[in-house]
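Structure incoming, see below.
The other protein chains are all here in position, but one chain of the complex has been omitted.
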Amino acid sequence: MPYVHIKITKEETTSEQKAALIEGVTSLLEKILNKNRATTFVIIDEVKMDNWGIAGKQVPVYRNQE
Amino acid sequence: MPYVHIKITKEETTSEQKAALIEGVTSLLEKILNKNRATTFVIIDEVKMDNWGIAGKQVPVYRNQE
Amino acid sequence: MPYVHIKITKEETTSEQKAALIEGVTSLLEKILNKNRATTFVIIDEVKMDNWGIAGKQVPVYRNQE
Amino acid sequence: MPYVHIKITKEETTSEQKAALIEGVTSLLEKILNKNRATTFVIIDEVKMDNWGIAGKQVPVYRNQE
Amino acid sequence: MPYVHIKITKEETTSEQKAALIEGVTSLLEKILNKNRATTFVIIDEVKMDNWGIAGKQVPVYRNQE
Partner (left out) sequence: MPYVHIKITKEETTSEQKAALIEGVTSLLEKILNKNRATTFVIIDEVKMDNWGIAGKQVPVYRNQE
């Protein structure tokens, strides 16, 4: 009964990409750890870029400097 | 000083239901573990159904198949 | 299919108290939001007191000053 | 490579305040624990006041009673 | 720069299985969402079975009844 929480920056992620991610992670847990698909949760959390910091900067600033 | 985080699918949850949930969980922690109400936090996180997967599928697909 | 995460300080919580908390929270979600018990997760996370801060102090220091 | 998650009530937090918080927390981790800034994540999560409970009450009710 | 948190019950998960899970999830995020591997975090959290509830019961009780 794994619980997986995925945080990504809020960009143009489509519902199809989310579906692929949910299916992929669930299958990985089944394959590697023999976890039951029926009770596997995967939650995707899209975070506004202003609210995500890396290296001490908000993502938009960070990306401009890369 | 417990901290409780509740994730539910984003549907038509009313403010009254949220209030009841907050009160109920706080009282449970007081009754069972003798926790101080004054420093008990309860946070409700409503997750879009496309972002929640169970059994390898997004919730709307999963519910259609049940 | 709610997911509930409860953080408490690591003290002498018994397995029976944990069972009561799990049952109580699951029943609350069923009663208030009509959530399906079968896919309700409740996870209890016991945090060492040195690792929990409130009001800028670690819990043992905080409690001594109350 | 620390990961920091900050939950605050959703009010009028500006992007400048978020930037200051991200920078401040990253610098603290560098100063106190010698953590590498380049792989420090800070995520700010703004929670609707109706979804945040303290002392068994939603924040707007709680604040009115203080 | 995704952040992934995986909660599983604490059983006999080997370091090799953890490595495979970390690699697999990182590759999925790269393939599906084109995320940069260098700033992808995956954290595995092993939860004691007494602390995990499903369907209102602790995992050991739940498994005995299946």
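Note that the chains take the letters A, B, C, D and E in the order they are written out, and that residue 1 is the start of every chain.
Keep this in mind: a residue touches a chain if its C-beta (ideal position, glycine included) is under 8 Å from a C-beta of that chain, and two chains touch if they have at least 3 such contacts.
Not measured: the values here are computed from a predicted model.
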| item | value |
| --- | --- |
| Omitted chain - touching chains that are shown | B, C, D, E |
| Hidden partner chain, residues of subunit D it touches | 1-9, 13, 17, 20-21, 24-25, 28-29, 32-33, 35, 39, 52, 54, 59 |
| Those residues of subunit E which, in the complete complex, touch the missing chain | 15, 18-19, 22-23, 25-27, 37-46 |
| Chain not shown, touching residues in subunit B | 1, 3, 39, 41, 43 |
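Methods note: only the chains that are shown with their structure count from here on.
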| item | value |
| --- | --- |
| Required minimum of steps from subunit B to subunit E, each step between chains that touch | 2 |
| Relative to subunit A, chain with the most remote C-alpha centre | C |
| Same-site or different-site touching of subunit B by its copy subunit C, using the half cut | same |
| Subunit C and subunit E: spacing of chain centres that average the CA atoms, whole Å | 20 |
| Centre-of-Cα separation between subunit E and subunit A, whole angstrom | 13 |
| Multi-chain contact sites of subunit B, meaning residues that touch two or more partners | 7, 25, 39, 52, 54 |
| Overall pattern in which the protein chains touch one another (line/ring/star/complete/other) | other |
| Interchain pairs in contact, sorted by label | A-B, A-C, A-D, A-E, B-C, B-D, C-E, D-E |
